[in-house]
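With one protein chain removed, the remaining protein chains of the complex are shown where they sit.
== chain A ==
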Amino acid sequence: MMVAEMNAMQMSKIAVPVIQASRVWKQFGNGAVTALKDVSIDLRENEFTAFVGPSGCGKTTMLRIIAGLEHPTRGRVSMNGATITGPSPERGMLFQAYTSFPWLTARRNVEYGMKLLGVPKAEREASAMEFLRLVRLEKVADKYPGGFSGGMKQRVALARTLAQNPSVLLMDEPFGALDAQVRWEMQELMIELMERERKTVVAVTHDIEEAIYLADRIVFFSCQPGRVKADIQVEFKRGRRFPKKEDLLAQPGYTELEQHLFAMMREEIQAAAAAA
């Protein structure tokens, strides 16, 4: 009955919330700093959500709470109805800092996550090569990431996370440390992966262009205390993903949304400057 209902809901394109955050507060330093003030967000299945906003507005804190790496001061965050109390491989995470392990070859890195899940060795090895091929690192499968470029290191971590097949993928400014060209390549790779691997994704980013390119939905955070200022469905894409970024830029509605987001960003930055 339950399953049938779920399928029916998916069929009718009413997305089911996978992650539900309700009335989440996060305070640091015994209440001295309120990073999140009464934030409620539902993340729907297979939707790509971008958390956008100026620095220090609780975007990353919210992401880390969803990951289970931090606990809310008040409120509840749940996944498929169960309260999140700690990290889980169901919610894979990609960090801004490179987390490919330098002591393991690219192949062993990708295998490591699967090993933790108890995937048998043969299956693990085959699967690792498949994911390395997907992120175009099959040629350096047996090399250590120490000599890799930033983009390659990040692709190893991405392959490792995807190989665990998490239903939710959390990304904390995953391309923030990369140069413009590599960031662009990684964004297009993400689009390709999203087409292949159906996942619920949340990405924290400062990059408005990146948010519009990747996301179906943009949640804009305002500052001090961090709360949701705007929750925007990227309507003009009409659910399409664009393998080439320049094709998106030509879409009607793109510029308007970008202008709107930049205006909000300016508003927030000026408010923060006035408050200081």
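Keep this in mind: a contact is a pair of C-beta atoms (placed from the backbone, for glycine too) under 8 Å apart; a residue touches a chain by one contact, two chains touch by 3 or more; residues count from 1.
The rule is short, and it goes like this: contacts and distances are computed from a predicted model.
This figure omits one chain of the complex; the name its UniProt record holds, of "ABC-type xenobiotic transporter", "CidA/LrgA family protein", "Multicomponent Na+:H+ antiporter subunit C" or "NitT/TauT family transport system permease protein", is "NitT/TauT family transport system permease protein". In the complete complex, the hidden chain is touched by one of A:G29, A:G146 or A:P252, namely A:G146. If you put the hidden chain back, the residue from A:L116, A:A250 or A:A263 that touches it is A:L116.
When the full complex is taken into account, the listed residue touching the unshown chain is A:R91, out of A:R91, A:R107, A:R155 or A:K199. Residues touching the missing chain, restricted to chain A, are 67-69, 86-89, 91-93, 95, 97-99, 101-104, 112-113, 116-117, 144, 146-147, 157, 160-161, 164, 170 (touch as defined at the top).
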